[in-house]
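The structure's right below; bear with me while I get my questions together.
For this view, one protein chain was removed and the others were kept in their places.
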């Protein structure tokens, strides 16, 4: 069976089951999203796109962008980066500060908020115009001028950003933060406020299914070894305290965002993005996870 | 035996034992203090002062000032203050943020850093010129123009203040902080940087031994009930995670600071301040605690 | 005003306010107690007893007995006992095991379950017939043959004792347990299942108000220093994670039990026992605490 038929089948089944959750509501800009939107886009290694549903509507990618920023920082800092941030699952909510105290200012992994702040800080140390360069980078690997920052979302995150500000100062108190807090938070809130369509998001993840080579950017983005390691990190840490559940049910490396998106890869086969705004209690999209579970069942593809 | 003889005896014995610790070193201004200084001053309810050693040398009172700020805030906010800060011992280091997360932004008590920041925030809500008014208040109850702010210490604390800044933003993320973080931290760092002599510090605590009435200020500072409650709080929470040990060994309500000072009261008898810069591992002055232990043994006075 | 009038007044006011809670229900034997019972008995230093309400009805003293066992063990093991158990408030529920792990098998204090198991273990090391000798000891200091073990309660506790068994084995894994687990648990469940009336309980606490001398046993039970220290421990640790609240509101050293009893002392004045089965969320008797709060207000007696 071809990818197009399968994702359509998956789409139908998920819509019929119609499991519901709750749209993220900590900022009004996310709370007002139409909860009934649902889209899937799959990109194979030849760059063919297979899509269904609301795959062309831009949505807030939120934490999925942490994969992009990690990719930009990884080759410039490896291996010394890993003395500043660990590679272990956290087993705690994404914005927990307690674990950071117990582990003396070294975040568990680059995908929880504290870890992503360290990555944003490292980015500020290496790039002169970090926010612009993140946009350029994603446009390059998506092969489109597609990504933009929603400034209403960015400003709203900033206005509700006390917890991330606390994390940043806490990191600084452990000397694990080099740049001014305000500057790094500006970058962090900007990349979390980026908007992309399912199609473009799937395209931007394609290099991770392809041993680090982007067919859209037409260049090696990461070494094969680095690409594999980002996949390993996504598998063990991509879904906060639901990472084990996702590995267990879906078995693909992936990353979720509170905008309701999930991007995932089947190494050597395809990358995929699924989006539906309603979240489960852990902050992951109910329908996106279900769609990926059905997909791997139907394809009999998983890492394992 | 009279108080003067007893504190001299205590002074001699402590000097002979000569237990040592480590001067606080997180800021250079505290690290450079001469560690050999040691003073005691006791003030009875008639205002007589009994003193020995370096009782006339000003030192950084640090967290002891949290008793003064709580006193200023308490009658203005009781009882609603206690929905913002609890009255339980923390069992954790004074600057821990983990417990604050587990307990959803309500600090365990007003003497750990997070709790004292809530008090400073409340102070900023009620007083127009909080720092000046704290100085005035302490001068009033000490009956002298004695207290001053060491601005080198204050600025140094500020420059090393990331952890307290993190605590403040964390409180704000739980809506337990009303004023701008910078403004409150300015007040907080200022009152922690106040300098007083043992004698003046003991005088400023006199009202707590006297059911709330200050013989130096010549007025009721707190109701009897409020004064008792501050004493209860000092007994259970005045020495961070060594509060039980201090109650067990000394049995007086008291408050310590990382400058090496301890102020304590024996209700209906006296107030006392002891100072020696070297601290034990919990951040409390080795000689000050030992002196108070010997004193209560000799006097057969303790709460119990 | 005399003690009898005051406790009657307190009794009336508490009954009128009629604050309610929930009877302990983890074993049927406690769950079936009539929740409307309420008694107070106060014993002064001459041995005069002042009583009101259900002061002659035996009730399950539960954790209050931990004061009696600590008293039996303290002089025999001091100070080496304090390397096995600490003297700090726990800030956690009484049966928590997490803290015991973080602190490597040293319980926070002798009144949480883990600490009381260490005390029971120490008791088994020094006494040949520990259960009988606990009964003898309490009868002696109460000046009556009054205390008995309710074997239905004891057996029921045993049958629901998995958590305490876990604590005991956990202590053993840290080499902080010398005797066979079963033997120590038998002693522990026995002393927790003792029944006493308010009057007898107050009599049994009299020595703690009297610098260690029991007028009923007609002998020095503890040195003055040891008696004071048990009082300090009760004040900082006697009410689990509500110890600060009790010190704040009542200001007396005391110990509660899930049977709804509270025993407390005002040093150099009196001992007192109050009982009403309904508990607040922390496991302390609602009416007993309220009664003691009113009492100290009316008497203007508290430690502070």
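Going in written order, the chains are labelled A, B and C, and every chain counts its residues from 1.
Following the convention adopted for this analysis, contacts are C-beta pairs under 8 Å (C-beta built on N, C-alpha and C of every residue); 3 or more make two chains touch, one makes a residue touch a chain.
Just so we're clear, the structure is a prediction, and the values are computed from it rather than from any experiment.
Visitor: I'd like the shown chains that the missing chain touches, ordered by label.
Guide: A, C
Visitor: Given the contact definition stated above, which residue among C:31, C:45 or C:97 touches the chain not shown here?
Guide: If we include the chain that is not displayed, C:97 is the one touching it.
Visitor: Using the touch rule from the top, list residues of subunit C that touch the missing partner.
Guide: Where subunit C meets the chain not shown: residues 96-98, 101-102, 162-163, 165-170, 172-173.
Visitor: Touching the hidden chain in the full complex, which residues of subunit A are there? Just list them.
Guide: Listed in rising order, the touching residues are 86-92, 99, 108-109, 224-225, 227-229, 231-233, 235-237, 241-245, 247-248, 251, 253, 267, 297, 300, 302-304.
The working rule: only the chains that are shown with their structure count from here on.
Visitor: To test your reading of the model: what rotation angle superimposes subunit A on subunit B by C-alpha positions, in degrees to the nearest 5?
Guide: 180
Visitor: Closest chain to the overall C-alpha centroid, by per-chain C-alpha centroid: which is it?
Guide: Chain nearest the centroid of all protein C-alpha atoms: B.
Visitor: Pick same or different for copies subunit B and subunit C, depending on whether their interface residues overlap by over half.
Guide: On the two sides of the subunit C and subunit B interface, the residue numbers are mostly the same, over half being shared.
Visitor: Quick one: report the Å distance separating subunit A from subunit C, using the average Cα coordinate of each chain.
Guide: Their C-alpha centroids are separated by 55 Å.
Visitor: When the C-alpha atoms of subunit B and subunit C are each averaged to a single point, how far apart are the two points in Å?
Guide: 32
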